[in-house]
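Here the structure is laid out as structure tokens; the discussion comes afterwards.
Omission of a single protein chain aside, the complex is shown with its protein chains in their original locations.
As written, the chains take the letters A and B, and residue 1 is the first residue of each chain.
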Amino acid sequence: MDRVPVLKLGDILIVSIQVDLQDQGVLALQEDLADAVVATGARGVIIDITAVEIVDSFIGRMLATIASISRMLDAETIVVGMRPAVAITLVELGLSLGGVRTALNLEKGVALLNHLGGAQIATTAR
Amino acid sequence: MTASGELSIGGNSDIVLVRQRVRAAAVEVGLSLVDQTKIVTAASELARNALVYAGGGRVRIEIVRNGVKMGLRLAFDDDGPGIPDVDQALTDGWTTGNGLGLGLSGSRRLVDDFDLRSAPGEGTRVTVTKWAR
Partner (left out) sequence: MGVTLIVRPDAGRRRIEELVRQHEDRVLKRWLEITAAASAGRPDQGDTAARLTEIYQALRQSFAGDGDTSDLHGLLAELSRSRARQGFSPSETASAVFALKEALYEVVEDDGTPEALRGFVWFSKTVDDLGLFTFETYVTARERIIIDQAEQLLELSTPVVKLWEGIVAVPLIGTLDSARTQVVMEKLLQALVDTGSEHAVIDITGVPSVDTQVAQHLLKTVMAARLMGAECVISGIRPQIAHTIVTLGIEFGDIVTKASLSDALAHALRRSGVELAGNRRTRVTVRTEEE
């Protein structure tokens, strides 16, 4: 079974999905990420789906679940690189990915995480 | 190569195979990128439904013609328990499994023609068609 590698960069975990994942692969990724967040104490998770051609309700649910789990473990999840056709299809399908933050590409995803981190510190200081 | 044909859905890996075959057929029909994505997503949902609710099934991939328009028709068949209340099954968020309840209702919004035939104990047949614009 294909396993998606989880990369660590500073306190951010980066996952780039490059293959058409089977359902078990999707579930395995979900578990691997939760383990990695705890093991590394990462404050951010970026899931890059630039190469993903379709997101159905199963993968959509996985993204939302990862976001919820990470938030519980005090990490923010950002999904980056969603293709226009995929976004249009998800809207038509009726899937909102509730609570998942998104960015256009990896670079903007990292910038957003840094921005969110800054905002958190500012709130605590006040 | 003709993309028409029949595939059986017996396991998780078959869902991926269905997606690939439907994508190839959609390209052959000349669907736009967005329409390709929509029909492949619908196929993924319906194949998973057949697997989850009926333990497996079959899909017929067919290129169809209506006047000058070309289209892609997918017929999903299973011998599962069938659906007692079709209208209810097509409601957003209604599910007997552990999914989001978007499989049937969502797929319907992704295609141009949608036909669902089912009765308790007689399996389910879902036929969807997407026409090239």
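The rule we apply is simple: a residue touches a chain if its C-beta (ideal position, glycine included) is under 8 Å from a C-beta of that chain, and two chains touch if they have at least 3 such contacts.
Just so it is clear, the model here is predicted, and its values are computed rather than measured.
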item	value
Chain A residues touching the omitted chain (full complex)	79-80, 82-85, 87-88, 90-92, 96-97, 101-105, 108-109, 112
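Going forward, only the chains that are shown with their structure count from here on.
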item	value
Separation of mean Cα positions, chain B and chain A [Å, integer]	28
Residues of chain A defined as touching chain B within the complex	20-24, 53-58, 60-61, 83-86, 88-89, 92-95
Contact set on chain B toward chain A in their complex	12-13, 15-16, 19-20, 23, 33-34, 36-38, 40-41, 44-45, 48, 92, 99-100, 102-103, 105-107, 109-110
